[in-house]
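Heads up, one of the protein chains got dropped from this complex, but the rest are sitting where they should.
Letters A, B and C mark the chains in the order given here, with residues in each chain numbered from 1 onward.
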């Protein structure tokens, strides 16, 4: 599964995207896996209320299913315009 | 006193402006005088609810005073923009 | 001059550039452009004549502008209104507002247009193949103006 990071999430984790082998069924399970990897992931995912997630380019909740998902992206609230 | 006419008021009366010798104290008195002049004036002033008036370039009511007025203008409701 | 009444057309991009030139404190610019519209009814519009009251027009637009500046934190305002003979599709009026924040820029531009519609001494005469007729004031425009007084 392709995982993308934007803005300060990207900076904290230190890369913009990566391929992740995972059997996580939901976004929350994926987050738990990533948190367990390294300190920089734990830091990036320390406060989920400051984070948003998109699955296949649609914003969803952290309880969303990853079944058939190809792309998951984590980022702070958007500040366009 | 200079009297100006705009839009269909101008067309009905047949001129855009004229100098009027009058002792009218209010706009209503001036209108009464003008109505008495000729059929085209009577026609132009037949329905005051369709008319607006400005004294010295400020929109006022028909009961407004003409004391010290230099310019009176009659026109239909504005349709700018 | 931020208020102009003219026969000539205007250049929206150039007006926006002039409003913003040399500034880095503006966050939002809103423009409104009004165009001569063929209503698409039975008779095709061949032209629109815009008559105005020279002198009073400029005063009315300056009063409207001052009222908008008193209500919103505006960094710039431009009002250009044309008069004379205009073809279908031609630009009639331009209102520009600049502000640090988008809500103020939007509201002030709407306010300016609503006030201008009912308080600036312009009159429109449309000409079609069936002849000319003066455009009636719209009740909707009076209502639009009234909401700012509540």
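Basically, a contact is a pair of C-beta atoms (placed from the backbone, for glycine too) under 8 Å apart; a residue touches a chain by one contact, two chains touch by 3 or more.
Keep in mind it's a predicted model, so treat the numbers as computed, not measured.
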| item | value |
| --- | --- |
| Visible chains in contact with the missing one | A, C |
| Interface with the unshown chain - residue positions in subunit A | 4, 6-8, 10, 54, 57, 59, 73, 75-81 |
| Positions on subunit C where the hidden chain makes contact | 11-14, 16, 20, 23-38, 40, 45, 88-89, 100, 102-103, 105-106, 109-110, 113, 144 |
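In this section, only the chains that are shown with their structure count from here on.
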| item | value |
| --- | --- |
| Contact graph of the chains (line, ring, star, complete, other) | other |
| Chain centroid nearest the full-protein CA centroid | C |
| Inter-centroid spacing, subunit C versus subunit B (mean Cα positions, whole Å) | 26 |
| Inter-chain centre distance, subunit A versus subunit B - centres from mean C-alpha coordinates, in Å | 73 |
| For subunit A paired with subunit C, centre-to-centre distance based on mean C-alpha positions, whole Å | 48 |
| Residue list for subunit C, restricted to those that touch at least two other chains | none |
